[in-house]
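Working notes, structure below.
One protein chain is absent from this view; the other protein chains keep their places.
And now, chain A:
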Amino acid sequence: MTSPDAPPAAADAALALRAFALWPAGFGGLWLRGPGPARDALVERLGSAVRLRRMPAHIDGERLHGGIDLAASLAAGRSVSRSGFLEEARGGVVIAPLAERITPALAGSVAQALDHAEPAERFGLVLLDDGAERDEMPPLSLTERVAFACDLGSAAPGDLASTALPAPLASPAEIPACSAAGLEALAAVSLALGVDSGRALRFAALTAGASARLDGRDFVQESDLAAAARLVLAPRATRLPPPPQDDADAEPPPPPPPPPESDADTPGDEEQEDNGTPDPDQLIEAAAAAIPPGLLEALADGRTRRGAGSGGGARHLSPLRGRPLAARQGLPRGGARLALIDTLRAAVPWQALRRTEGETHSGLRIMKDDVRVRRFEARSASVTIFAVDASGSAAFTRLAEAKGAVELLLAQAYVKRTEVALVAFRGQDAQLLLPPTRSLTRARRALTELPGGGGTPLAAGLSMVCTLGTGLARRGYTPLLVLLTDGRGNIALDGSTNRAAATEDALKAGRAIAAAGLAGVVIDISPRPRPEAAAVAAAMRARYVPLPQANATVLSKVIGALA
């Protein structure tokens, strides 16, 4: 495996599938991203070999863990217990459709089952992930515990449907072990790609062995290590491998001759194909070629693998709307609604007792303690608050661009269901030009009418944004602050023209924003990036984006990535 070109996704998926079939409990499972014929073919193939069980994303705790079957118990007059889904799935393979919708709570329980000490008590997990964007993905606690990740979104099914699956191994000892040099190479790849999980290391070593075994060999060679790096390590990469030393040119594909250092102590450079002394650099390259393209973009953006889903704010509990959660004890007041069925269920077990204790009228006896109320989990709407520096220093250079960006974002707001508010500061103080709205026309008008010129009351602008943001957060919105400024405040909070005091006030206001926990981004719109704006960003604990050549499209892209 010396070619940096990754084999087609379907071939890798077939390899992952076969390795998984060798020892489902050891590999944990597969994470299959992107719906399509290739994925269907794979699942179908798997289903013909092992017992598959589907786990709906909305499965409740009772069904998951088992317990007393209330309906059956009442009918039978004795307690009837029912086994839980996790128990029933032992030794088999669980298919989780819509895996990107799995809640952290469900994921926690499943992860625990996957961690069971006895491999025979575990099950394999296949995550079918239909997430459209990079942000929408199954809970990390699950993706972490399955060995393989394959993106099959655009892959042709190839011969996936006819892949010959190996019989499960009787003992994991049948998987060949990696040589010391092989382990070292995998460790080097993991370091280069910033893969920090011990589980990933374990999976990688296991995968290399499984690849050899599938090939009918009892030793691990370089192609096995490359497969492990591609299938296990590359999808977990958190950074790009550093460019290979100094001799790297602008074009990476032609691999440089083996670096002298790493090969100085290993004889026989020529026979890397089969002598088990792999070259980590080539492995890293092979793995880097298999890094999913979206990940690179995310890394280039400086974004991590988490973050709020698009258009959605943070999740919070709501008594009124959203996804239903388990009912809780409580009285239906303050907007909470009665959960009738749960109330009855809470009351039923007590009927026998209450009948013997209380008076003798027939019918259900429901007491205050039985009453349950409904709860929902809602995603709060996010509001992007723009604070635009319309002072003389900023106005003439960039105000028009800032206006354009706000307009573009506003147009997206319809799609992403976010709202936009606009604060401008110039002259002596800050002004709320536009309270949170989705109205395109109003926002446009406010923007067009926004005049420029005058001093820079940066501190006033920041404190207005802070007040607005905390107020919105309290009302259940998730605010995101976008500050467009050059950071050179010259009007202090008290209105006096004093640069030193103005800077101090601005930093203070920035820290107040950080203390309130409001997320934000500072966009430096001065023609040349300046330390002042960076200092304000640091105080706000916000991202700092210098945009010397900003235009409306670039701006809205940066903000769109954060919102």
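Operating definition for what follows: a contact is a pair of C-beta atoms (placed from the backbone, for glycine too) under 8 Å apart; a residue touches a chain by one contact, two chains touch by 3 or more; residues count from 1.
Here, contacts and distances are computed from a predicted model.
The complex appears with one chain absent; UniProt names that chain "Mg-protoporphyrin IX chelatase" among the candidates "Mg-protoporphyrin IX chelatase", "Aspartyl/glutamyl-tRNA(Asn/Gln) amidotransferase subunit C", "ABC transporter substrate-binding protein" or "Dihydroorotase". Among A:R202, A:R444 or A:R530, the one in contact with the hidden chain is A:R202.
Touch with the chain that is not drawn comes from one residue among A:Q112, A:S162, A:Q428 or A:T497, which is A:Q112. Note on the undisplayed chain: of the listed residues A:T163, A:S190, A:Q282 or A:S391, the one touching it is A:S190.
The hidden chain makes contact, of the residues A:V93, A:A346 or A:I523, with A:A346. Mapped onto chain A, the footprint of the missing chain covers residues 26, 61, 64, 68, 70, 73-74, 77-79, 103-109, 111-112, 115, 117-118, 140-141, 144, 172-173, 175, 177-178, 180, 183-184, 186-188, 190-191, 196-202, 204-206, 209, 304, 306, 326, 328-329, 346, 349-350, 352-353, 355-356, 367, 369, 511, 514-515, 538-539, 541.
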